[in-house]
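Every protein chain but one is kept in place in this view of the complex.
Chains here go by letter, A, B and C, matching the order in which they are written, and residues are numbered from 1 within each.
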Amino acid sequence: MTDGIEDFGLSCGSLPAGALNAITDVAGVRVGHVTLRDGDINTGVTAILPHGGNLFRSKVRAASEVINGFGKTVGLVQLDELGTIETPLLLTNTLSVGTCATALIREAIRQNPDIGRRTGTVNPLVAECNDGPLNDIQALAINEAHALAAIEAASEGPVEQGSVGAGTGMTCFGFKGGIGTVSRRIRLDGRDHHVGALVLSNFGRAGDLVLPDGRRPDPRRATEAESGSVIIVLATDVPLEHRQLKRVARRAGAGIARLGAFWGHGSGDIAIAFSIADPVDHDEKRGLVQTQVLNESRIDLLFQAAAEATQEAVLNSLLASPAFKGRGGAHRPSLADWLRANV
Amino acid sequence: MTDGIEDFGLSCGSLPAGALNAITDVAGVRVGHVTLRDGDINTGVTAILPHGGNLFRSKVRAASEVINGFGKTVGLVQLDELGTIETPLLLTNTLSVGTCATALIREAIRQNPDIGRRTGTVNPLVAECNDGPLNDIQALAINEAHALAAIEAASEGPVEQGSVGAGTGMTCFGFKGGIGTVSRRIRLDGRDHHVGALVLSNFGRAGDLVLPDGRRPDPRRATEAESGSVIIVLATDVPLEHRQLKRVARRAGAGIARLGAFWGHGSGDIAIAFSIADPVDHDEKRGLVQTQVLNESRIDLLFQAAAEATQEAVLNSLLASPAFKGRGGAHRPSLADWLRANV
Amino acid sequence: MTDGIEDFGLSCGSLPAGALNAITDVAGVRVGHVTLRDGDINTGVTAILPHGGNLFRSKVRAASEVINGFGKTVGLVQLDELGTIETPLLLTNTLSVGTCATALIREAIRQNPDIGRRTGTVNPLVAECNDGPLNDIQALAINEAHALAAIEAASEGPVEQGSVGAGTGMTCFGFKGGIGTVSRRIRLDGRDHHVGALVLSNFGRAGDLVLPDGRRPDPRRATEAESGSVIIVLATDVPLEHRQLKRVARRAGAGIARLGAFWGHGSGDIAIAFSIADPVDHDEKRGLVQTQVLNESRIDLLFQAAAEATQEAVLNSLLASPAFKGRGGAHRPSLADWLRANV
Partner (left out) sequence: MTDGIEDFGLSCGSLPAGALNAITDVAGVRVGHVTLRDGDINTGVTAILPHGGNLFRSKVRAASEVINGFGKTVGLVQLDELGTIETPLLLTNTLSVGTCATALIREAIRQNPDIGRRTGTVNPLVAECNDGPLNDIQALAINEAHALAAIEAASEGPVEQGSVGAGTGMTCFGFKGGIGTVSRRIRLDGRDHHVGALVLSNFGRAGDLVLPDGRRPDPRRATEAESGSVIIVLATDVPLEHRQLKRVARRAGAGIARLGAFWGHGSGDIAIAFSIADPVDHDEKRGLVQTQVLNESRIDLLFQAAAEATQEAVLNSLLASPAFKGRGGAHRPSLADWLRANV
């Protein structure tokens, strides 16, 4: 287990973390990675499964927020029209979204032979960041088998962070970025609920990072454009309707901004929020369905959790990533090293 | 009671109408008009109350769709963020939106003395069309008392249509337009439900109107720009979440298009849809609230109802309006006269 | 050359057509098809190239409108953030979007070896309809070579319509649908300009189709849900900024509605509009760039053209499609046959 921000004396907000401080604190959520590291190939796939069952049959309610749309995410049009996710969510490099989408389609057909026959089609969900500076992205190294392997590897419990899965070749504020995750515990009607975040961090100009204590770590690289993107996945067990999920997803942008980013032109900053409560049955027969929604006047709890969790998850993605040598010898320092050297 | 489209051998779609064929077929919905006709003054206010109680305390779920935004509707920002309506909805002429908004604010404070003191503020909802060609709109003839009188006049039961209330000075496809209303009855889980529409029609180029049978009535006026706007209010007792209400509201645009309009540049075409089911308690204390939503796979019933009802409500607004002489003697023929002359 | 709507005594609106009455009346626009017909395989790819050069280097200004988002179009997030198209636009079946996206990426890299190395990544653009009722869509029969072949086949001049390319296995209002195209000629500042439309028609419930003369052709099939989608591509040589292109794209929905559709729940109805005027140089060095925009008060010309062209292009897609036997012997009648039998 890598050090978290508290091991460096940092904190993001005031809400407590869940038991694992990971998106998997939301019951049933699973995460799996496939990592490719071979010479100039430094990339991978990360799969997030809202639950362990058949997602096409039992969809989860979801919404997305395009913070900055210089990105190639696949699946958002239908996600926001219908308010559901019906496949695993795959994260990968920018040029592999097509391959991952096809893998999700093939896997959904395998599990649901009625797709495109006696029922409708399936909406694959794939998000990406550009790992070109550290990975030979033109090689299109990810194939469908990698995508399926990430799904098969998905499990509950602790989540590996840093330069793993889709995070393998990512850069963030000039430091080595990648996968980070946290959770927040909130109370409603006397019961515990969770908000979890998992980020794929690949954004931020070198020199722009601001720590929660106001310090500005310097990766000693020339200032360059904010590009590369960040994907933020928010999960919760609080029942939320689409409009509420979209409001929550939007707050991921606040977490990013607190780190010093301004959602740069070349950065595809996308947040996707889903709730595992009250899944939507593909074969529902009733005309009207009972469900629950959050009393809107309590939603600040989720907004705060989303902003704090996003901020901390990005920091975790940095802290969990050791210094890295990528394509053509390109080097990325580790934020953890900087913090140890600047106590 | 004026003739409806069936009296002229026309029909819009296949769904049956409710008992009144009016928005008031949705139980509890109330409509009231105040009409000003005095020389060059030909204008008014129409109030739509989703229910007869305190709307600020018991809000109804709602969404809007801006079909074409050359319009000055007040209140849509909050309506779509929070998904609720918390005042009566007032329709009036374009330059009177400010006055009507202030009237709604004052009335909400009278009923809820905690507004702006121990609770938040109130979001007034006012929509408009430009009746300038038939009304001395620069006179700003509507005052706060008129707005309140329309609210007080609101009642369940049959709705007066045509050149009444906000519809007094409106023009549609070169004919006299105004207020029109219809309803559709749909069945879900073995129970009857309703979708009602009320329109304020003031759009469409002369000569562009297409009747359901393909005929193109000619008001014998020179072709002019499509301008002036149309407001479509859709009410239902089917429980719908915000995203679903927005999808339904959007279908009002299909109803408008079927009449031959293309949502002209100068036309403020706005649809507002609300559901009286599961109102939102301003003082809700629970964190999670039970509610119902429509099984999405049945929503085509509401889409069809929304499109058909909008189309027919516009035709009703035309048929209920006799030939009219307005500001400076400007004349508008009646579609009913054209139909009687062109059997 | 197949018969157009005028050969059947029909017309959509009043604007004149261009020389070819095809999207290729917009100078430089190219269209190419690859058609797969082999037993239960009835599908294909259609490529639309805004110009014949390197689209990544010389992007065209564009916008999209999601009329109903039950669809899997790839590339819209970035298209609307940046307002440009930078690859050919491919149309295909729903489950082949991933493969077509990968083909576009590979081709863009081939032409621009700096992608993902010394410049950013590329945003592939793929739209789709579900041809599952007539095609063994689970076979994923489209491969990258088919996608490239459609691009290579693209040419100026007349466009093949009906059951060709992506249109091979499509169904529309219970009749055989597919590819349709038209154009409109408009005048600005004393010069001719064009608006072209190309549709992939796969929407509409059997029995809902309304002809411009009010007739309702009956394909003699049981009423079924409106599903399957329609993609509308609008091209113009009028210089338009993103906001204007989005307004124009939205009017495609009016054209669809005039045909009797209400943008059904299960239908992915997506419009994409682009202008070939003032392309955006990927390597632009100046900070400020001279461009032209349309005087907004003339935009009704484009709205009317977009609505009329969409309506007629769908009718063309039907008229150009002979009766068809697809997967498992499923039969689709031809609208042209119905019209010949119902003079």
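Everything below uses one rule, namely that a contact is a pair of C-beta atoms (placed from the backbone, for glycine too) under 8 Å apart; a residue touches a chain by one contact, two chains touch by 3 or more.
This is a predicted model, so every value here is computed, not measured.
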item	value
Touch criterion as defined above, residue of B:75, B:178, B:239 or B:287 at the omitted chain	B:75
Of A:39, A:157 or A:214, the one touching the omitted chain in the full complex	A:214
From A:254, A:289 or A:330, residue that would touch the chain that is not displayed	A:254
Chain B, residues in touch with the chain not shown (by the definition above)	66, 68-78, 80-82, 94-95, 97-103, 105-106, 109, 113, 115-117, 120-124, 130, 132, 137-138, 140, 227, 266, 268, 270
Contact set of chain A toward the excluded chain (per top definition)	68, 210-215, 225-226, 247, 250-251, 253-258, 260-266, 296-297, 299-300, 303-304, 306-307
Residues of chain C in contact with the chain not shown	81-83, 188-189, 238-239, 241-243, 247, 280, 284-298
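The working rule: only the chains that are shown with their structure count from here on.
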item	value
Chain whose averaged C-alpha position falls nearest the assembly-wide average	C
Numbering shared by both copies at the chain B-chain A contact, with half separating same from different	same
Inter-centroid spacing, chain C versus chain B (mean Cα positions, whole Å)	34
Geometric centre distance via CA averages, chain C-chain A, whole Å	33
Centroid distance [mean C-alpha coordinates] between chain B and chain A, Å	43
Multi-partner residues of chain B (each touching 2 or more other chains)	247, 296-297
